[in-house]
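Structure first, commentary second.
Right after this comes chain A.
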Amino acid sequence: MKQRKERPPFYGLMAEFDNPTDVVAATRRTYEAGYRRIDAFSPYPIEELSEALGAFGVKMPRIVLAGGIFGLVGGFMMQWYLSVINYPLNIGGKPLNSWPAFIPITFEVTVLCAALAGILGMLALNGLPEPYHPVFNTPNFALASRDRFFLLVEARDAKFDHAQTAEFLRSLGPREVTDVEY
Partner candidate 1 sequence: MAAHAAHVTDARSYTPPAALDRLAGTSLLVGLAGLILLVIGGALSALHVLPFDLSHAFRAYLLGYVFWTGISVGSMAIMMLHHLSGGGWGVVLRRIFEAATRVLPLMFVLFIPIALGMYFSKLYPWTMPQVVAESHAVAHKHALYLNAPLFLLRWVFYFAVWIGLTVLLNKWSLEQDTTTDPRLRRLLKDRMQNVSGPGIVLFGLTVTFAAIDWLMTLEPEWFSTIWGLLIMVGWGLTALAFAICIESYFVLNNARLGEVYQPRHLHDHGKLLLAFVMIWAYFSLSQFLIIWSGNLPEEITWYLHRLRSGWQYVALFVVLFHFALPFVILLSANLKKRAGQLILVALLVLGARIIDLFWLIAPTHIVFPGAQGATAGAARVIAYALYFIAPFGVGGVWLWYFARQLKTRPLLPLGDEGLENALEQIHGHH
Partner candidate 2 sequence: MWNIEKSRRQKAVGRKQKAESGRPLWLARRPVVICLLLTAFCLLPSACRQDMQDQPRYNAYRASTTFSDGASARPLVEGTIPRGWLREDELYYTGKMSGAQARAQAGATSTAQATTPNMQGNTSSQPSGGSVTNVSGNNAGGNLGTQQGGPGNAAAQQDATMFPFPITQDVLTRGQQRYNIYCSMCHGMTGYGDGMIVRRGFRRPPSYHDERLRAAPVGHFFDVITNGWGAMPDYAAQIPVQDRWAIIAYVRALQLSQQVNKSEVPPEKLNQPQGGGGQTEGGGERH
């Protein structure tokens, strides 16, 4: 309750663009103008757009690698422990530590853990699932999943000033600039 009072009355300003080139250019300029709490929305992934937002931690390869290493070590150790220590049973005269036979399962567990780590990591880093989000209050935002491109400057940005920022955004040549309410 207390937190909600401290929030600014609206979430930010949203500029709407027609094509990818414009939104990338606008994002670059906004970033260069010193705005940092900005985000862009597009109906498909645009590499240049995320680059224009400035550097941020993607981190996915490291998470997947960590998951993979966990699965690799865990998968092998599981089989080794269960077959050699916990339940040593002679089957077909094969040695208890039949490491060649442990390779397939080790591989599968590695892949499984890496994939799970990656997916959970992606969701966690992106803060998903998040069914409610202020940007959905933008009037035309349903088109962000069709053919429109959006640039958002959050009200929390240090440089944010409603009138000035709106003026700046309008100078970037959008179709429209709208307030995004909380």
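Simple rule for what comes next: a residue touches a chain if its C-beta (ideal position, glycine included) is under 8 Å from a C-beta of that chain, and two chains touch if they have at least 3 such contacts; residues count from 1.
A word on the picks: all candidates are chains of the complex that A comes from, given by their letters.
Nothing here was measured: the structure is a model prediction, and the numbers come from that model.
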Interface partner of chain A in the complex, by touch - 1 or 2
1
Residue set of chain A touching candidate 1 in the complex reads 100-101, 103-104
